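A single protein chain has been omitted; all remaining protein chains appear in their positions.
Presenting chain A:
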Amino acid sequence: MQQCIRAFFAKRNVLEVETPILARAGVTDVHLCNVVTRLQGPGMPEPQNFYLQTSPEYAMKRLLAAGSGAIFQLCKVVRDDEISCRHNPEFSMLEWYRPEYDDAALMAELDALVQEVLGCEPAEYLTYQQAFLSILDIDPLHSDAKPALLKVLSERGYDGAVNESDNLDTILQLAMSVLIEPVIGQRRPCFVSHFPASQAALARIAVADHRVSHRFELFFQGLELANGFWELADAQQQRGRFLADNVERERLGLATQPLDERFLAALEHGLPDCSGVAVGLDRLLMLRLGVKDIAEILTFPVSRA
C-alpha cells in the first residue's frame, strides 16, 4: 500500500519529506492529547519537555513557508487517550500539502488516491449541512439545531452523555459519530465538506458564508479516513484560535498548552495559499483487507506493545 502511495505522488511530482516526531510544542486542540517526554544532552543540561507529534502539520507548514512546494509524508504519529477497535495511540499517517489547491481540488486528488488504493468507486460529496439535513432533517447551522439534536439523540437512545449545558459542537460531534457516520459512505467513500466555522480547526472560514469553514472529512464504511483543510494562512487568526483553545481548556479543567511559536513565525513569514489533508493509513488498510479491528492490521497493538 505504501508503494502504491509513493508511486501516486511520484507521478504527480510531490516531494516526499520527513519531519521530527519530537518537538518543543504540541497542539492546543481541546480534544487531542500529546504524549510528552523529556530530553536532555549538550545544550540541554536540564531535561526539557518534548511533545510526540499528533500530526506532522506544523512542521510541514514550516517547510511550505520556506518554499518547499508540494510535499507529502508517511509517518507515525502519537495521540494519548485513544484506544478502541478503530484507535491505537501510535498510528500511521499520510499527510500532504498542495500549494494553489483549494479544498475542492484536494478532495478530488484524495478521491483518486483512495480509488487507486482500495479499488473502490468514486466518492460522493456532501456538505456538513446536507448530511444533517438529509439524514436527520436538522439544519446544523440553524440557531434551533440544539434542541432538535438533543431530541433525536434522546429518541435513539444516546441521551445521558449530552444535555442543554453542552455547547452545540459537542452535541454535533456526538450526532455526527453515532447518527451520521454509520449511515453515509457505505457503498462508496463520502466526503463531508464545509464543517461549521466553530469546528474549523486549521481551516480558513468561507468568504461567502461565515457560518462554515473550508474543512472536510472523508468517510467510508463507518470509518473516518481523512481530515483536510484549505489552510488558514493568517498568523493573527491562528494565534487567536490557539489562545481560544487554551481558554476552553481552562474552562474544562485541562492543562493549557504552550503555543508552537516556530509554526506561528512561519505563518507570519508567509504560508503559500494551499490545502492539506491527513489520512489514517491503518484504517485505509483495514478497509483494503476488510477487517473490523485495528489490532488485526498492527504487528503489536498497544495492548501487546
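The working rule: a residue touches a chain if its C-beta (ideal position, glycine included) is under 8 Å from a C-beta of that chain, and two chains touch if they have at least 3 such contacts; residues count from 1.
By our rule, contacts and distances are computed from a predicted model.
One chain of the assembly is not displayed; among "Elongation factor P", "ABC transporter permease", "Cbb3-type cytochrome c oxidase subunit I" or "Glutamate transport membrane-spanning protein", its UniProt protein name is "Elongation factor P".
Set against the missing chain, the residues A:Leu22, A:Leu39, A:Ala66 or A:Cys85 yield one that touches it, A:Cys85. If you put the hidden chain back, the residue from A:Val14, A:Leu106 or A:Met176 that touches it is A:Met176. Only one residue from A:Leu52, A:Val78 or A:Val162 touches the chain missing from this view: A:Val162.
With the whole complex as reference, residues 29, 31-32, 81-85, 87, 157-162, 169-170, 173-174, 176-178, 199, 201, 217, 224, 227, 280 of chain A touch the missing chain.
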